[in-house]
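Left out: one protein chain. Kept in place: all the others.
== chain A ==
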Amino acid sequence: MATVNIQNIQKNYGAVKVIHGIDIDIADGEFVALVGPSGCGKSTLLRMIAGLEEVTGGAIRIGPREVSHLPARDRDIAMVFQNYALYPHMTVADNMGFALKLKKADPAEIRTKVQRAAGILGLEKLLDRYPRQLSGGQRQRVAMGRAIVRDPQVFLFDEPLSNLDAKLRVQMRGEIKTMHQRIGTTTIYVTHDQVEAMTMADKIVVLHDGHIEQIGAPLELYDRPSNLFVAGFIGSPAMNFIDGRIEEGAFRTKKGLILPLPQGVAAAGGRDLVYGVRPEHIRAATHGIEGRATLVEGTGSEIYAKLDARGEEIACLFRERLDVRFGDTVSIDIDPARIHLFDKQTGLRL
């Protein structure tokens, strides 16, 4: 186990800048999720930490050691790949024990460690199988087993669950989290699924185009997103953004829709702003802002609706059963304490 310290890391592919100077500090035993849209550089960053990709600039420290230019095999990290990258010609047991075998560990010791990892992951019955004889979820667990057996300083995961179906994904999410709680190894976990990040991580790093948008605990990102990108990325369904200005103590859109504000923000008057409110923070009310339903989707536990309120589209998530149909007029109420205001120009939170 170790801390991981990333300082001003950069990566260029030829003239293309992919990572533009990133700093992350990871405490010993922390579970950090790297999230961001496709192509933002998550895998690249992770592969640089692993040593599979050269760094263009900056420094990576694992524990007290500077490892930026060490080959992967000297970094004492374990990695689970998106496509698992198992050894196709080895059995499950050999796959898991390979790293130890390379270190010339005693065969009996390898067997014990593999058995223990297999026990944690429920793979005992599959030890003699070959990867091609396993299901996706089983392969995924073998890939994890290969990492656990190593007992490394740091675990790196690159979207390990993206190939699994929704149910298995939820189950494996729980298993990874449980495993982390049991073993306590520092973990860096790449995902583009923000639900995974929110549920598993101690700390989330939001990446966008090779920059860090925000680093923080899951609820911190949810409650106080520091800019429009994070606000739109974290939370599902996504936050509503409504353009307008503050006039006479209220938020007013161009088309004249008036939205409630918390106390003490009048100072921000006079410039273009974006009003953000999460769909789940909108409640149905007997009177309030009125909108016509343009989309209604019920899942049983909740109702997702899009309303047209004076030309502004507002998505709402109602937890109670409402009898809403397409074209109905609905009155809603927004909790002013839970809204977010951003500067339209800079995208930053006010």
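Here is the rule we go by: a contact is a pair of C-beta atoms (placed from the backbone, for glycine too) under 8 Å apart; a residue touches a chain by one contact, two chains touch by 3 or more; residues count from 1.
Definition applied: contacts and distances are computed from a predicted model.
Enquirer: What protein name does the UniProt record of the undisplayed chain give, "Cytochrome c1", "Acetolactate synthase small subunit", "Putative DNA modification/repair radical SAM protein" or "Sugar ABC transporter permease"?
Expert: Its UniProt record gives the name "Sugar ABC transporter permease".
Enquirer: From the list A:Ala78, A:Leu121 or A:Val324, pick the residue that touches the absent chain.
Expert: Of the listed residues, the one touching the omitted chain is A:Ala78.
Enquirer: For the full complex, which residue in A:Pro88, A:Gly300 or A:Gly327 touches the chain that was left out?
Expert: Of the candidates A:Pro88, A:Gly300 or A:Gly327, A:Pro88 is in touch with the missing chain.
Enquirer: Considering the whole complex rather than only what is displayed, give the residues of chain A touching the chain that is not shown.
Expert: 50-52, 71-74, 77-79, 81, 83-89, 98-99, 102-103, 130, 132-133, 146, 150
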